[in-house]
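Omission of a single protein chain aside, the complex is shown with its protein chains in their original locations.
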Amino acid sequence: MPETKQTIKEVLPKQGLLYQEDMPTVVLCKPKILPLKSVTLEKLERMQREAQETVKQQEQQQQQHGEKDFFSDYS
Amino acid sequence: MDSKDDEIVSAPLEENDQRPPESEIQTADVPQAPAPINIPAVPKPKPKKAPELPIFERRNWLIHLHYVRKEFDVCKSIIKDQLAESGGMCEYAVYTQALVLRQEGRIQESLELFQTCTLLNPQSADNLKQVARSLFLLARHKAAIELYNEATKLSERDWEIAHNQGVCYMYLREYKMAKDCLSQALSFKRHEISYVMLGKIHLMEGNIEAAIEIYKQAVEYSPENPDMLTTLGLLYMQVGQYQRAFENLGNAMTYDPSHVKAIMSAGSMMQTHGDFDVALNKYRIAAVATPESPPLWNNIGMAFFGKKKYVAAISCLKRANYLAPFDWKILYNLGLVHLTMQQYASAFHFLSAAINLRPKMAQLFSLLAVALTHLEDTENARKAYEQAVSLEQKDPSMSLNFAIFLHNNGDKSAALKQYKEFETRYKIQRASNPNAGDQEMQEAAQKLGTILQVGENLVWNEGGQKAVSPPGNQDSDRPTTTSSVNVPPPSTPVGREPIATPIIPPYDPYDDDKGPSRMGDTPLPPPRGLTTMKTEFEFRSQNSDLDGLPAPPEGPPSYDDAMSSGHGKEEEAEEDFVHPPPT
């Protein structure tokens, strides 16, 4: 064991790897930053969704009613 | 029925504008000089007065005219008329229609029409050749060769046939046949493209010397073709004849100052010699032409690195990495720059990504070890060093760093052993290249040597410049004063990468460092990707067993092979020292 423990720094390469020429390669699609939604758009989408749900509910109700009517008529 | 005869008879009847016979049509593709201005007005008037002759060929001249002017729409409508009139029997019209279709990229339809032509006129070698060519364009190479054989019977000593046959054989990977055909073609007629193809085949076989010979002839034949000059330059680089390489690249740039390929390779040479500003200026021109080229941005980044502008370097390299995330060289460089900037976590990230992509690169492990050391993960750093020195048996700096690492961690005996290893490697390297090793490395080595109480009589004490210049080394163009700038010798990991061969860019870009061997990969991308994936898998599962693996196979054969036996034992290495480096 050396009594005076000197730390020496590693030697890093002074030059990296270079390319001598360009090879055409396949290309990837790039990452996508997602656009934020404007208030108007969010409201529009919300309204649309709500409307769709209401329609669905109404249709269901109608169906149920229809079925009931159907049964009440023929039973 | 022979169309040529008919035509010559019929043409004078209608127009004094002589239709060239079919043999001339072959060359008609050359962009035509502007035709006489009054021509478009001609078609209607005269034939009306002359007795209407039911000759199918009477509008051939007009078809030809529009064809050579690339007025394909007009051309097609006339052909349609003429074919309707002749009941599809007009050979020339069918022929031209086929040519037009081919130019529009509709090869299959074009092939069918050429086949019709051969039925109409089985004696014409041209028709056969066109059918064969269509088959070739549709990648049906065997069928094409057969048809060319047929055609030879009709037309002997035909450059075109021989050349195309050669190319077909090349695609079928029958290189010997291909070479024969192409040489034959060249004996019939000297033509750039035959030279190019022949050179390409030599490269596919890994025979760089022969390829150089061919390209030399080609450049003699047409000295102003920047593409061929560049290729020749790249080949010279590959065999280490930098002076000649530079001459050719310089010539290429004289004829075309914005030739991107030439700029890239010349720039990389300048950069290797420390001319960063000149290289950057050149790259600037190239960056306009190819703004999305990852290798270009990589080189630009490393030029900034050479100028110690690290931030710019990182931003260029990161752009390169963004454009080509699979490229391990860029990741290596990013790791290196971050290490230099002492950003070890980032460096670790880039290097480990690179290792994921390429599990057997000693340089990567060596840098990774440095990053790990500074992240205070001693255990893994040691493992990484072990990987590095076992994967790469030539580079002295890795052993030196390992020794330093061991010393810093208080493992004196292991440090001493590694230091010995370093000395061995260093001597071998100096033997082939007296300028190898930079100042910093020498200082560090001396310092460590003193502490370890070894390092008696090392080569560098005599002064690097005086070392014996080894035979067969042609680095005559290398500047003699290299003390300030570190010129990496061709044997350092940097230069050791065989220069990717320029021709027929093989499809799989990620194998680009496999050297000449991959040239066989054209036309079909080989299942090589599969094997690399496998090794990646192996790497994961048995991480530590890599020590037992042989040296990486992908180096250029000769020198590495000669050296690889000489690792470990000093005596053996001394013997290797005597070995003349192969040419």
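Letters A and B mark the chains as written, and numbering starts fresh at 1 in each.
In this section, a residue touches a chain if its C-beta (ideal position, glycine included) is under 8 Å from a C-beta of that chain, and two chains touch if they have at least 3 such contacts.
What we mean here is this: contacts and distances are computed from a predicted model.
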Missing subunit (named according to UniProt) among the choices "Nop14-like family protein", "Tetratricopeptide repeat protein 8", "Exosome complex exonuclease RRP44" or "CCAAT-binding factor domain-containing protein": "Tetratricopeptide repeat protein 8"
Residue of B:Q217, B:T340 or B:N356 in touch with the missing chain, whole complex considered: B:N356
Hidden partner interface residues of chain A, rising order: 24, 26-38, 40-41, 43-44, 47-48, 50-51, 54-55, 58
Contact set of chain B toward the excluded chain (per top definition): 26-27, 29, 102-103, 105-108, 137-139, 141, 160, 171, 289-293, 315, 318-319, 321-323, 325-326, 331, 345-346, 349, 352-357, 507-508, 510, 522-530, 533, 536
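The criterion applied here is as follows: only the chains that are shown with their structure count from here on.
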Euclidean distance of C-alpha centroids - chain A vs chain B, Å: 39
Residues of chain B defined as touching chain A within the complex: 234, 237, 260-261, 264-265, 268, 271-272, 290, 293-296, 298-299, 302, 305-306, 322, 324-325, 329, 332-333, 336-337, 339-340, 363, 367, 370, 373, 397, 400-401, 404-405, 407-408, 410, 412, 438, 440-441, 444, 447-448, 451, 486, 488, 492-494, 497, 499-500, 502, 505-506, 509-510, 512
Complex contact set, residues of chain A against chain B: 1-2, 5-26, 28, 30
